[in-house]
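All protein chains but one are shown at their positions in the complex.
Then we have subunit A:
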Amino acid sequence: MKRFGIFAKMMIMLMILLTPILVLYAISNRTSTTVLTQEIMKVKRNQIESSAGQLNQLFAQFDSYKKMLYESTDVRNLAYPDLLGDDLLQYHTLRTVSEEINRLAGYGNWKAVIAVVYPKTGMVIRSNSNLNALPELLPDHDAYWDYRRDDRGSYFIDTFSYPDQWSNTEQPDIRVVVKVDETEIMSQLTELKSGGFSDPILFLPDADPIYNYSANRGLIRGLRPALQFIRNLPDGEQTFLNADADGNTYQIHFQKIESLGWYLVDYIPISRIMKPINRDRTMFYSISGMMLFMAVCLSFLLYRNIRIPFRKLLQSMNLIEKGIYSSRMRDRPPGEFRILYDRFNAMAERIEDLIEVVLKEQIQSKEANLKHLQSQINPHFLYNTLAYIKSMIELGEKEAAIAMTMSLSKYYRYTTKSGKKLATVREELELVSHYLQIHRSLTDSFEFEFEMDDRLLDLEVPRLILQPLVENVVLHAFKNNDEYGIVRIVGRMDGDAARLSVEDNGPGMPLPDLDALQTAFRSVKNEEIESGLLNVHRRMQLLFGDDAGLRIMPSDSGGVAAELRWTVPEGNGSLTEDGKGELRVV
């Protein structure tokens, strides 16, 4: 839960959103399916009931025509032509009956053969139609819509005879016949079909059904076994049954046509009607499923793309916090996190840099100061000085002894005043002049002079920065020199660049040695500080930055010039006590 926080939350939210939608849809789908099925059934029911009613009505109507003709005096009179006597009267009666029959047969859209047959005279008067002739043999008893077949086809026949009892030897006088061909019923079923029925047939168990012309006979044959059950059903109680054929479910509706005894049957391919609805339902569910799946994928992507980089970042932060500054983000992901990772890496690098530099500087600063202090306690120097003072006293040169003592005391006071780390150039020059004075008194082999820009005097520099340079000259420049040495200390300001050089007129240094020295200066950061000059260079750099430092070069007077150079900080301000801070600007 904690690990998959966002992921799990998103999933729960999705579920909460989707579940009611799915539930509602399922309910509404079920409701509409039920309503639709019921509506379809109701419509079909009405349709089949009214059509069966109409058919029944129609056959009843034909039956009433039959009775009308049976009762007609003209029809009766024609049975006994001898009684009429007159040709003209017979012609008129015949024409009247013929016209009457044609009129009756002409009503409505149904084509029935209506005929009056006089078996004794062989006369037949019938409605005109070429195809629907009378059967060759009339039924041997009166029929009420009997279904019969002869070689010209099947038909329904309704007859009425006078007298109604007869034998083979004595034929009836009159037979009124109404005949409806099966083909006419087929036509009418086809009409029904174009009027909204799906595939109507007329059905009687154990008989061949009467199809419409475009009936799907194969399918109806498949449905017939189910239809046979109609026989067992009590009338009117059940109005439809279900059957399967061709892989579909069919709802078969039926209604008995009372006058014929046959059933008007129509079926609805209920599973096919419902197919679009079911398809929509399946589609809805599959799209919902797909959306759910996509949502899972999306949240997984989110998890991969945000949650994981974020966690990695946190881990690295923890490492930094614990002091492992070398920790970096690897496998940078694309997008926003790449920037974040880059920034983090940059930050970590800076932190590492800063922390290392500060540490090193502290160490180096301590080391440099230690070296310096060591250098000050030079027993040889002290011994020489004390020896000089003793001899001066012995020689009675009281003044010289005092001067030497004063210089020495000032020198040592200054050098041992270790509390302060910075001093002004003026103070440094004063110290150097004491130092040079002491040495000149000891050897009397050189002169020294100052050439100083006044602006330089109040600038602050590390304490005892100049003394090592001067000491170097005193110790090395005039050792083997026959000439009288000159030490010049020159200070110049060039803009904010300050220069302070100590020059001599000694024999100088060979160039390779100079180069080696410069190289040593350049790599001073990483080296142990071995010589006093390197120490000076390093201290200048520590205080004024890497541009500052010491340079050794040939002097104008043929000797060596050691030049301190640094950039004067803005405002010429005094440096802080510990010698670092805002001055250490990269």
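A few points about this structure:
The criterion applied here is as follows: a contact is a pair of C-beta atoms (placed from the backbone, for glycine too) under 8 Å apart; a residue touches a chain by one contact, two chains touch by 3 or more; residues count from 1.
The rule is short, and it goes like this: contacts and distances are computed from a predicted model.
For the chain that does not appear here, its UniProt entry gives the protein name "Extracellular solute-binding protein", which is one of "Ethanolamine ammonia-lyase large subunit", "Extracellular solute-binding protein", "NADH-quinone oxidoreductase subunit D" or "ATP synthase epsilon chain". Interface note for the absent chain: among A:Gln54, A:Asn102 or A:Gln171, the touching residue is A:Asn102.
If you put the hidden chain back, the residue from A:Ala8, A:Val124, A:Leu219 or A:Met553 that touches it is A:Val124. Checked against the hidden chain, the listed residues A:Met186, A:Leu227 or A:Leu550 yield one contact partner: A:Met186. Screening A:Met291, A:Leu340, A:Ala400 or A:Met452 against the full complex identifies A:Met291 as the residue touching the chain left out. Residue positions on subunit A in contact with the hidden chain: 81, 87-88, 90-95, 98, 102, 106, 111, 123-133, 153, 182-183, 186-187, 190, 213-214, 276, 279-280, 283-284, 286-287, 290-291, 294, 297-298, 301, 304-305, in rising order.
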